[in-house]
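The chains shown are only part of the set, and none of them has been moved.
Chains: A and B, in written order; residue numbering restarts at 1 for each.
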Amino acid sequence: MLKVISTLNGFIQPLRSLHIVRCSARRYTLCPFYTHDTLQSIRGYNILQLSLQHYPLNILTSQFMESLTDFFNQIQDRSISADALIIKSSIPMIYSAGLDLTELIINNNFDLDKCENYLTTFESFWLSLYCLDIPVLSLIEGDCLAAGCIIALSTDYRIMSDIDSKMGINATKVGITPPFWVCRLLSQAIGVSRADRAIQLGTVFSPKEALNIQLLDQVVSPKDCQAIALSVAEKFLFVDSLARRTIKLRFREELISELKNRLNSDRNELIRIISSDTTQERIRKLLKITKIV
Amino acid sequence: MLKVISTLNGFIQPLRSLHIVRCSARRYTLCPFYTHDTLQSIRGYNILQLSLQHYPLNILTSQFMESLTDFFNQIQDRSISADALIIKSSIPMIYSAGLDLTELIINNNFDLDKCENYLTTFESFWLSLYCLDIPVLSLIEGDCLAAGCIIALSTDYRIMSDIDSKMGINATKVGITPPFWVCRLLSQAIGVSRADRAIQLGTVFSPKEALNIQLLDQVVSPKDCQAIALSVAEKFLFVDSLARRTIKLRFREELISELKNRLNSDRNELIRIISSDTTQERIRKLLKITKIV
């Protein structure tokens, strides 16, 4: 329950701490890709809300991810104070459309290096999010595709607004193989066979379908999204913090440790696939359609 | 189908064998924590029913668990004859409320040893139940919480009475981290992501909710519980015994073997968490509320 939950307009009062405001201001010039506010709950918890706003589709460019990685690392080392984190988007109808396909166009050896660097940036970004020990929630109010869906899968709780939008890992449609740890993440959420099929087919789901297969935890009406995200964050903070953190880490340690062993070979396989003629053709065609290139 | 299934009153006729009666009598003075009866089915199977009755909440005290471990071991080595086992409670509205929190209060090094001994007793108890090769069913007619839920999760089939009661592993609410094998057990039943969330949040479920997420196999009306438990036990006995035992062991061998490698480090981590100030405070507060201390 929030202090001001009864106030209809502006019932969520963003109480920006001095630190946060300073941080936002400093960052805005460097990376105007997101904002963050601290929402204070009745129990006095600081619930940090991160709003992605990298127009037009929250595409995960290198710079965007590096800046987010830095942000997550500061939360983890307590330079930024937060008891819980809610990740949402401030761009209407979009959570994130995923990776930056322009980084995956390969014409020469130089591009191969660029592609490898980009994938490494993505891995670091993902790890910095996945290893956060505070509770992390996704508040999804629009399309949540490919690596956007991976962000959501890496959080502890997924709430989606009941609007006409899609969620899923559609990478194979562009000829891209999601890394093995994405297969694992999705399997843990929706079961192995279903994940196998969904990734092979590049299936995207409506909010209700996603809820049915446990890709989501809740589907709520658009107007209730924010309040529900906060009340769920409070639930996570109601339990003992050390016990909860230990459990969160335990459920992640196996994948993290496997990651260290497989990361290089997995990335090389992915680059090999991305470099293939058919994938390059699919990527270029898609970029043409979306008019990004 | 039972021989006397048509008799409305007392349609289940406990046919105590001489052995069982003697055993019950002998045990009653030593450990009045439970009773057991042999229910004979039409096909001539001996279905042993264990009724926990350690007032008021079937709290798993050291003595209670040691006595149950001894009982399970006797079933396993065939000193006690049973084709299948049903575990229920004879205390109204309660299956078990879990561990004995008084054993987890730590004031000094002596208490640390006491706590470690207690957890070791719990592990032995759990293993003796989990490794039973006969079919084991839970008949849950009331709250089934924390280690009570772990008992249920370790049996082959879970039936719950459709009454106002709760089931779940709420340990984090008291600041306790369930052992890794509990995370595994719950993941196997309800899926990894859902288990992660349920344990992080310490969620408890109504019978219907528990059924929906596959924490339960059946929810039945209170008056049908007993008959259904028996008919399910019969189903387990209808298949070939050697083949069924082999399958049961195979589905458990991986966790049992992992257990041997991780048990000490896992227990040490748990003790570290239990010893923490916040957990000690939560335990004391809860004990005060429940007036046990």
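Convention: a residue touches a chain if its C-beta (ideal position, glycine included) is under 8 Å from a C-beta of that chain, and two chains touch if they have at least 3 such contacts.
On a predicted model such as this, the values are computed, not experimentally measured, just so you know.
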{"item": "2 chains shown - copies of the sequence in the complete complex", "value": "3"}
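Keep this in mind: only the chains that are shown with their structure count from here on.
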{"item": "Centre-of-Cα separation between subunit B and subunit A, whole angstrom", "value": "39"}
{"item": "Complex contact set, residues of subunit A against subunit B", "value": "135, 156-157, 187-191, 214, 217, 235-236, 238-244, 246-248, 250-251"}
{"item": "Subunit B - residues contacting subunit A, complex", "value": "171-178, 180, 183, 191-197, 199-202, 269, 273, 276, 278-279, 282"}
